[in-house]
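Read the structure below first, then the notes.
Note that one protein chain of the assembly has been removed; the remaining protein chains are unaltered in position.
Lettered A, B and C in written order, each chain numbered from 1.
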Amino acid sequence: MRVNYLTDGPISKKLISGLIEKMGEKTDSGGHMVFFGQVRADEIDGKKVKAIEYSAYEELVRVEGEKIKKTIFSEFPDVKSVDIIHSTGIVKAGEISLLVFVSAGHRHQAMQACSKTVELIKENLPVWKKEIFDDDSHLWK
Amino acid sequence: MRVNYLTDGPISKKLISGLIEKMGEKTDSGGHMVFFGQVRADEIDGKKVKAIEYSAYEELVRVEGEKIKKTIFSEFPDVKSVDIIHSTGIVKAGEISLLVFVSAGHRHQAMQACSKTVELIKENLPVWKKEIFDDDSHLWK
Amino acid sequence: MEVKVLFFGVLAEVSGTSFKHYNNVKSIGDLKLRIQDEFPEIVHYNFRISLNSELTDNDLMLKSGDEVALMPPFAGG
Partner (left out) sequence: MEVKVLFFGVLAEVSGTSFKHYNNVKSIGDLKLRIQDEFPEIVHYNFRISLNSELTDNDLMLKSGDEVALMPPFAGG
C-alpha cells in the first residue's frame, strides 16, 4: 500500500506506524531514512502560530511527485522505495505535515536520497500554506 | 525518557512508536530526521546472512555516545535532541539494529546532523558484528 | 469556448474564489489580461502558470475545456 501523495489533515501516527511496520519486508534494504516535517509554533510579531492550513493542486502534485521519484530512482540506483506524503487542510503546531520515507540497500544513498527528495518537494510540489495565529489572523507563506 | 544507547535484541516497533509519539511535544521543532539501520540478507559466497550478532563495550559506548552528542550539539546549534539506540545480541535479517533520531528547528540541520551522527557512530562506537549465515557458519566484520 | 481557471494560495484570497470559468480567451496572455482587469490587485503577486497540469512559461493558445492554474511560489513542507 502506497499512500502518495496527499492526506487530509495531519499525518497520523497510524499512517506512520503502517510504514514502520513494513520496513522489514524488504530484506535487501540496509537503511531507511525518514524525514518528518512538523508545524512549528513560531512567534511572529508577538503572535504565535497555532496551525498551518495547506492547500494543494492535486493533479499537479501527482505529476510532480512522480517526476521527483523518477529523479531519485535514476540518481540513486541503490534506492528501493520512496514514499512521500503531504498534508492538506489544517495541521496544528506539533503535528506532522510532511513525511518522506526512503529505503536503500546502503545508508549513504538512503540519506542523500531522502534529503534530496525533501528539497525537490520544497521546490516543485504545488502546495501552499497559510499560517494561522492564536488571534485567528493569518499570513500566506 | 531516553533509551540511549544499547538495547538487547532488535529495536522493537514499540520503542520506535514511543519515540514517534513524543515528536509533537516540542513545538519548536520543525523537522525530525530518523535513520533506521536494518540487517540485510546479503549473499556472500552463495550463503545468505540470516542474522547479525552484535557485541559492544558498554561503558565505552556510553562515553563515546556522549562525545558524539556533544559534537552534534556544538556543530548544529539548531538541533534540539539526538537519540541513539544500537542493538546488542542477535538481530535477524529484516530487523532494525540502529536508530538515530534527530529533531531540529529547521530541516537542514536535522538532516545534516542525523547523517553526521550515523557516520560518527560507525567510526567511534565500540560495537562489533558477526554475520551468521543460513548454514550457521559465521563471519566477523 | 470556455476555459477553467484555478486560483491557488494567496491568489484564491485575492480573487475571492478557488476557480472561475472564462469565455472567449485565445491564449494564456489574453487570459492574464482578463484576470488583471478583473482583479487589479493580482499584479502585486508573483505566480506561475500551468496548463492542464503542466507548468509553462509560454503564451500558449487555449482551447475549450483547458484548465489553467495560477500558482504563487510553492511553500510545501
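Everything that follows uses one rule, which is that a residue touches a chain if its C-beta (ideal position, glycine included) is under 8 Å from a C-beta of that chain, and two chains touch if they have at least 3 such contacts.
This is a predicted model, so every value here is computed, not measured.
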Chains shown that the absent chain touches, full complex: B
Selected from B:49, B:98, B:114 or B:132 as touching the chain missing from the view: B:98
Positions on subunit B contacted by the hidden chain, ascending: 37, 54-57, 59-60, 63, 86, 97-98, 118, 121-130, 140-141
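The working rule: only the chains that are shown with their structure count from here on.
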Chain occupying the most central position, where position means C-alpha average: A
Rounded Å distance between subunit B and subunit C, as computed from the means of their C-alpha atoms: 48
Inter-centroid spacing, subunit B versus subunit A (mean Cα positions, whole Å): 22
Per-residue overlap in subunit B, given as positions that touch at least 2 other chains: 107
Overlap residues in subunit C, where contacts from two or more other chains coincide: 77
